[in-house]
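And now, chain A:
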Amino acid sequence: MPPKVDREKCDGCKAENEPLCEQICPGDLFTLGEDKKARCRMPRDCWDCMSCVKICPKGALETRVPYQIGYHQAKLIPLMGTNSITWTLIDLNGKVERFHYINRGSLD
Partner candidate 1 sequence: MERISACVQCGRCSAGCPVAFESGQSPRQIIRLLQLDQRGEARRSPLLWFCATCQACSTRCPRGLPVLEIMLALRREGQELGEVRAPAFYRIFRQMIEKSGRVSEWRLGFKSALCRFPRRPLGQALLFLQLWRRGKIR
Partner candidate 2 sequence: MENKGITTLNDIKTEIIETDLLIIGGGNAGCFAAYEAKTQNPALKVTIMEKAQISRSGATAAGMDAINTYIREDRGETPESLVRWGRAQLGGGPIREDLVLSNAELLNESVEMLEEWGLPIVRDDEGYYKLRGRWDISIQGEQLKPIMAEKAMEAGAQVYNRVAATNLLMAGDRCVGAFGLGVRDGKLYVFQAKATIVATGGACGIYRSPVTDYTGSHHQTWMCPFNVGSGYAIGIRAGAEMTSLEQRWVAIRTKDFCGPVDTLAVGYGCLMINGRGEKIMADRYAHLGGEKAPRFLRLNAPMTEWLEGRAPTYVDTTRLSSEESKELREDLLNERPSFVLFLASNGIDITKEPVEIFGSDPYIVGGHTGSGYWVDIKRMSTIPGLFAAGEAAGGSPNKFVGGCATEGRIAARGALEYLMGVSLPAPPADQIDREKERVFAPLLRGGAFDGVTAVEMEERLQRLMDEYAGGVSQFYRMNEERLEHALKQVKVLQDQTRYLFASDLHDLLNVHEVIDRLSVAEVLLHHLIYRKETRWEGWQTRMDYPEVNPDLDCFIESRRDPLSGEVKVFTRSYEQLVAGDRTKG
Partner candidate 3 sequence: MKYLYYPGCSLKGTARDFEESFKAIAPDLGIEIEEPGDWGCCGATVAKSLSKELAERLPLKTLEQAAKANRELLTLCPNCYLNHQQALDRLRKDETAKASPSRFPDVKQLLDVLGFDLGPEEIKRRLVCSLAGIKVLPYYGCLTVRPFPPGGTESRENPQIMEKLIALTGAKPLSFPDKVDCCGGGLLLTKEKVALKLAGRILKVARRYAPDCLVVACPLCHFMLDGKQNAIERELGEKIRIPVLYITQLLGLALGVDHIRLGINRLITSPRGLLGKFTRN
């Protein structure tokens, strides 16, 4: 499941050291490219846990279903709040669905 890096948006986390996606990826799949932007070294090895998408402060990452098993170009975009998360789901025909729920703390 290839995570897509938007080279425009990505700032390599200022290329201070490891960008956040590199730090967080459970599969050790991200590195900092020569261009000082995040690079996924082996997209086929991704487990699409979307940790990188959630953590990226620049909104530069997107998880895609490989075309072999999913049509172009549906999107699933998480937006992290302090104690809740929203998901925007766009299917291949552009139909939009939205989800929002608490992911931390009490539910009331």
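Candidates were picked such that all candidates are chains of the complex that A comes from, given by their letters.
Quick notes on this structure:
The rule is short, and it goes like this: a contact is a pair of C-beta atoms (placed from the backbone, for glycine too) under 8 Å apart; a residue touches a chain by one contact, two chains touch by 3 or more; residues count from 1.
Every value quoted in this text rests on a predicted model; they were computed, and no experiment measured them.
Among the candidates 1, 2 or 3, the one in contact with chain A in this complex is 2.
Of all residues in chain A, those touching candidate 2 in their complex are 1-2, 18, 23-28, 31, 41, 43-51, 55, 63, 65-76, 78, 85, 87, 89-93, 95, 97, 99, 101-107.
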